[in-house]
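One chain of protein is taken out of this complex; the other chains stay put.
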């Protein structure tokens, strides 16, 4: 359901900066359903990749083979991401706070002696800064949805309204957070992430209980439409392209 | 003789930044005679071009077809010239002073209303700054060899010893100036251009009379060896490759 | 996706009076046909930007389209001077021409900064020359790590960039190869872009050395076979060196120049 909900966020023709894993699956699902002209951009330098199977890494050969252009890594960041040419960026998170700030660096302890050392920033800080909008895909639980992130790897709305402008960040920031429980969107005034949709079968209490702050709930809280037969078929077809199903 | 003298300055295997006209002829003559492994670099982005005929422009197709690599114009300046990877740069001059400073911008009047508007800088300022050494090829007469250039387009030794270091220029500067009368080299102490060789049949008085400052003459002033039969044959073969001989 | 347009419509919609216009192409792939269309449509007060304002800008300047020129080398490559350019600078004919003058390295980096969404670029350049004395667009900058002084130049952001390429497909993806100069940067630095191509094809073969501009990064594409003449399109045509040499005589006098423009630009009309 996370994948389907994420795919639905992508309008046809958009240029989309895709990381590996769920974002890649969602983007390719969108391409297989309602958005055939979605432009997939991978940080490995593949612009307009059209893989017919799901890559395991952002540097799989299938991406280069099917891309409109393969450019260098400096070029993808400097000529394509930085000037704001990418409409949508996907990000994951190990921790996320109420303003959509993201930690993928260290959890617990202090920076030099962390409890858990995570992979780090990668392309995320500049994706968060420069894409027209950001879609965050993340599991919703108390470990992840925290009052404060231990480390700001990528900026959402900082400490609230006006912060992105003050920092000179030119992209729009997180437009939507998609979890295994539902969908959150920033309040247009406070920028605080607000629960706007639940996935079928999930309650608002479950969502609030999985959140480390007092989660705001939209007045018109709705339940998302379940995956359609077409979406499910396309998703199954995509998943079947993974070579051996042992994907972690 | 200028062409032959210039070609002789190029040691085999050197990487050489070549402009069109006499430098290109000289470099290709060197490649056809004593320096078969000379690496020719054109500012159009052709690295290691091996033309079998003389191009009219630095962007002729023959250069791209025979190059080891064709790169973008920003790349040729940023990755190849600027870091000092090029051993030798060729420059021409509309005016030249005793410290090898070069003007190719404006002559006479003032900058906004010049007597003669020349093409301008092109790649020259950074060639002069960054190449391991510079070979200047220029006709020697009072219009060209002036006490002061009207405009410093490209820096030689500035106002004298230590100036290149003070300016932070990392290349060696002009090592030799080849004219239709002879060869000048900077004095190792004063940096002043000093006549070190005359072409066969030219006198020191002729050279001094064609110079707008009191031209220093080296103690061991020598006469350059006349072109060898091999050099002349190679030069004629090259000239014959110009499509119609109407080269201006 | 880039729109497929006629050359006439492309210039009419994308190039406006007073615009900052870059026509790029480093000796190869110079968009001459588009330049002629700009003359035919009588554009005025343009700021023309180009590393090497060679014959194409000699024509635009002589035709009175330009108010200002931003450049790094203004000559007829391998031939000599640009007489219309000189006449404009030395005698303000047909109108005065303001100059902003750089080195190639500076201009190339200004496009890179524009394409990168940065306000400026840093280079080792211009130091000790008289160039910084004649524009405010060359300034020192200090490395925050080493304290070294380097040179900064501001980004170029043309209102419109026009380039020529070998091929496009029906989605407006553009393919060029051979000497590709600074065209990618010039297109990406611009607010709008027009690409003329030798042909529009259903699908193309990848070619070694190709540069591809995705259709979603280009505003419009026009099919103009031979649109680079007397420059050339690698794989389609060769450089017309005679034209460049003959231009020296054509352009030397105002009347022969005017006659040439009348016949070869105005009377010839736009390509079908």
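Here the chain labels run A, B and C in written order, and each chain numbers its own residues starting at 1.
Note that a residue touches a chain if its C-beta (ideal position, glycine included) is under 8 Å from a C-beta of that chain, and two chains touch if they have at least 3 such contacts.
It should be emphasised that the depicted structure is a prediction, and the values quoted were computed from it without experimental measurement.
Peer 1: If the full complex is used, which shown chains touch the chain that is missing here?
Peer 2: Taking every chain of the complex into account, the missing one touches A, B, C.
Peer 1: Which listed residue, A:28, A:95, A:140 or A:154, touches the chain dropped from view?
Peer 2: Only one of A:28, A:95, A:140 or A:154 touches the chain omitted from view, namely A:154.
Peer 1: Return the single residue from A:3, A:28, A:95 or A:130 that touches the missing chain.
Peer 2: For the chain that is not drawn, the touching residue is A:130.
Peer 1: Have a look at C:18, C:119, C:133 or C:235 and name the one touching the chain we're not showing.
Peer 2: Among C:18, C:119, C:133 or C:235, only C:119 touches the chain that is not shown.
Peer 1: So which bits of subunit A touch the chain we can't see?
Peer 2: Residues in contact with the chain left out: 20-21, 43-46, 55-61, 63-64, 70, 72-74, 77-78, 81-82, 105, 111, 113-126, 129-130, 151-155, 158, 163, 167-170, 243-244, 246-248.
Peer 1: With the missing chain put back, which residues of subunit B would touch it? List them for me.
Peer 2: Here the touching residues of subunit B are 13, 15, 37, 39, 47-48, 68-69, 78-79, 82-85, 130, 170.
Peer 1: Go through subunit C and note every residue touching the omitted chain.
Peer 2: On the side of subunit C, residues 117-124, 137, 139-141, 143-146, 148, 150, 152, 154, 206-210 touch the unshown chain.
Just so we're on the same page, only the chains that are shown with their structure count from here on.
Peer 1: Of the pairs A-C and B-C, which shows more C-beta pairs in contact?
Peer 2: Answer by contact count: B-C.
Peer 1: CA centre of subunit A versus CA centre of subunit B: separation in Å?
Peer 2: Distance between chain centres, rounded to whole Å: 56 Å.
Peer 1: Compute the distance, rounded to whole Å, between the mean C-alpha positions of subunit B and subunit C.
Peer 2: About 27 Å separates the centre of subunit B from that of subunit C.
Peer 1: Of all residues in subunit A, which are in touch with two or more distinct other chains?
Peer 2: There are none in subunit A.
Peer 1: Specify, in ascending order, the residues of subunit C that touch 2 or more different other chains.
Peer 2: Within subunit C, residues 184-185, 211 contact more than one other chain.
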